[in-house]
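One protein chain omitted, others in place.
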Amino acid sequence: MNLDTWLPLLVVASSLLPGLVIFFLSESSHWLRTALNLTGAGVKLVLVGVMVWGVFHEHSYETRWTLAPGLDLVLHADTLSVLFVSLSTVLWLVTTVYAIGYLEKSPHRSRFFGFFSLCVSATVGLALAGNLFTFVIFYELLTLATYPLVAHRGTPEALRGARIYLAYTLGGGALLLVGTVWLHVLAGPAPFVEGGILHRLPAEYHAQLRVIFLLLIIGLGVKAALVPLHGWLPRAMVAPAPVSALLHAVAVVKAGAFGIVRVVYDVYGVNFADELGLLTGLGIAAAVTIIYGSIKALSQDNLKKRLAYSTVSQVSYIALGTAILGPVGTIGGIVHLVHQGIMKITLFFAAGNYAETLGIHKVSEMNGVGRRMPMTTIAFSVAALGMIGVPPVAGFVSKWYLGLGAVEAGMAAWVMPVLIVSSLLNAAYFLPVLQRAWFRNPGSAWPAEHIPAARFETTAALLWPPVVTATLALAAGLFAAAPYSPLEWAELIAQREYGL
Amino acid sequence: MTDALIWLVAMPLAAALATLLLPRHASVVVIITGVVTTLAGGILLFAVGTQGALSYEIGGWTAGLGIALRADGLSALLLLMTALVMLAASIYASAYFSKAVERARFWPLWLLLWTSLNALLLSGDLFNLYVTLELLGLSAVVLASLGGKTAAVAAALRYLLVGLLGSMLFLAGVSLIYAGYGTLDIAALAHLIEPGPVTWTALALMTAGLLLKTALFPLHFWLPPAHASAPAPVSAVLSALVVKVAFYLVLRLWLDVFAAVVTGAAANLLGVLGAGAVLWGSWRALRAERLKLLAAYSTVAQLGYLFLFFPLLQALPSGPARDAAVGGLVILALTHGFAKAGLFMAIGVIQQRCGHDSIRDLDGTAQRLPATTFAIALAGVALIGLPPSGAFLGKWQLLAGSFATGQWLWILVTVAGSLLAAAYIFRVLGHAFGHQAYPQRPVTVAREEWPALVLTAMAMVGLGLAGAPVWRLLEGGL
Partner (left out) sequence: MLTAQLLYGLTGCLIVALGLRTVLLHASLLHRVVAINVLGAGVFMILVAIAYRGPGVPPDPIPHALVLTGIVVAVSATALALALARRLTAEQSND
């Protein structure tokens, strides 16, 4: 059994198989379900650890299966896929613990955790995709796996939100598919190769390549919530908090952003994309999204909606980094993929804690919550500061590299204002929340105190995940220069992309 | 190995007589027949894969006077699909018909239907095709009328008249061919056919007859009432197999026998009608109030996709691109067969448990029947054409062929059709997540629900992930 051929498949299977089994468990098999979930997550963590070590030492892991002539399903571990896979794996483990606590006593838990595992399998498969065809397959599978999660509560709002989500993502998926088929017809199978493969095509194809790029970016931009394709994201907030956490930090939104990174770096090649003039358009779309998302976040009183618009804004930093030519900008965008994930998931965990423990859904209800739930609010604060870009939290590192990259690429004239304005806007919608939480006195009673204050402010399963992820966010910033840190890894990716 | 050919026709026929004579043991006879016929289908596929096309002359009479049975990659694949779908539907039917009287009437007709399907797929000459087409039509009509109520009988009668008209037109075409070329053998004709007014008229007549039988828009009017009023196992087989073999005949005639005569304009006509079928069928499915009507209109739409391949195949030169497109066509047809059969059977389960199949009132049902709902979900995803179903590979080839030949229109039609399909499928699946105050205990009856589940799993995962041999089997064929 050759590990090199099987490892990528095993990584996907480690969540797929437990997920399929969980579907058949009855509602009351709480311990078996938890055991399956955590075992799968643990096994995946170990396998991914092996993969990380291997890829760092230039080992090649590839699973290949022919589906049709000229169409191979390829799972391949390279530096970029390993980055996304490790993010997904670590955050999945944490979110599973959180979800077990959050959904205690809710109906349909087997169905939920079944689709939850399928969702992670699809994300990991997408991360490990070795060519555009495989990427498209897992992209659509991700849509199918996440729809039941958004619709989980079954209320009319949940079903409507899920329908809208589906309309957007299937539409985007259709455009992505059309672009991919077109690309296949022009250039043959499109494996993900650092530096891209399309620069070898003759010049008469360039006009078609531009249109294909547009189709691909729109298709990916739906999931990545690029304006004006972001409409599904705020509506999908009807989902339970673990789902929002997973969708917005790890799975769906990141999948779209990851896809954009793949297309620019490993299909077109960043230099070729620049030649075709495609980076400017992407950069503008990213900049507009960054500003628009932040402005909309200011006016939201519902905490999850505010975080949703914040996601819309923040994920486009990744797209912005992609649009900045040069290794430093690339590093900024790619490392933000990890940093934003960790920070955003912390924020959503905290929001979920406030809702589950005290019935708080709105910012206006958060007065003085810092005293009642200090640890959660500390985690929230760390993550919020990171989002604004305050050192030493991880967000500062990403913004620093983006700014530096823009200067080096000669794009500072319009990128720097965008960065500065968006950071100010981030401060404008996060700092008031922090001020309310810490410095105001609470009202007469909390909206609905479901979990009374005991030794800890809330149940263990709800409390520790945000604390852990907040610590990770702090560590990613403080120890950015350490080996195996996200920043180091992003530098490795940039090196291989630019051939340095 | 060539004996498998005669077994495939003889076994169901003998079993039909056996069930007539031994009604009390009928279910056992049917299941045994089903298993043996499926094995024979598998053996045939394997034989064709290793040895190429096979033929068998009944009674030793050579072609010209005798009846020859012939199987190549395409017919072998369809035969195996027929066998698997019929086997699963038979298991389901044994649970569906609760009264012995109903079953006694049902089994002989069912097995005759199976015989005629196999005989049609194995026919080596045009007249035998006519006979088997008629046999198929008659048994299908009687099975469809078993629904009992006025709607079912009226729909069955319309189906019969349309079928007869189609067969007569087909026979007219066959006679013209005999007049022009003096032979009815398909293999011989493929070399003899030349363009000319007699050939064109014959092709037009035969195609018109077959288009009536395959319910291509705008000749599809008879299908939704007939498929929606028939008993569930019958609907499954009508949508998955009966219309599919009529399409198979169009494919055989256009790409194999009359290949020298077909023009780009004619192929484009088929493509345009197919596009109409996709859009109109999907639209009507979206508006349908009943699950069975939804599934029936979905059949109309899905057959349209198959016809979109014709202009592409006409424009692509011989080579890997064309072979890839042919394989895509076949895998799309196979996936639809499995998925649609599974869908109708799952709908039948719902109809029997709740007494109705109205979409609006589905809420609690979907949660009480998890296996059935899952089967509907799998079938639905295969009908939309999302990965990892075989239909995804088929639609990929459709899109790729359109890009390669520069025929952009089919791309728009395919995308629009897929999005409409997603709309009507998820309209149904949304009910599976409806808010239930007290989650009810799920109930599963294996014999009723598992056949559908297995079939749809085949469509989704089997053909999608293990579909590569389909292309290999079709090599050297069309």
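Going by the order they are written in, the chains are A and B; count residues from 1 in each one.
Criterion: a residue touches a chain if its C-beta (ideal position, glycine included) is under 8 Å from a C-beta of that chain, and two chains touch if they have at least 3 such contacts.
Since the model is a prediction, treat every value here as computed from it, not as a measurement.
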Partners of the unshown chain among those that are drawn: B
Listed residues B:13, B:31, B:58 or B:157, member touching the removed chain: B:157
Contact partner of the left-out chain, one of B:72, B:134 or B:323: B:134
Candidates B:145, B:367 or B:414 - the one touching the absent chain: B:145
Residue among B:36, B:104 or B:168 that touches the chain left out of view: B:168
Given B:178, B:200 or B:280, the one touching the chain that is not displayed: B:178
Absent chain, residues of subunit B that touch it: 65, 127, 130-131, 134, 137-138, 141-142, 145, 149-150, 153-154, 156-157, 160-161, 164-165, 167-168, 171-172, 174-176, 178-179, 184
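In this section, only the chains that are shown with their structure count from here on.
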Centroid distance [mean C-alpha coordinates] between subunit B and subunit A, Å: 43
Interface residues, subunit B side, partner subunit A - complex: 320, 323-324, 327-328, 331, 381, 386-388, 392-393, 396-397, 399-400, 403-404, 411, 415, 418-419, 422, 426, 430, 433-436, 439, 464-465, 467-468, 471
Touch list for subunit A against partner subunit B, complex: 27, 65-71, 107-108, 136-137, 140-141, 143-144, 147-148, 151-156, 158-159, 162-163, 166, 170-171, 174, 177-178, 181-182, 184-185
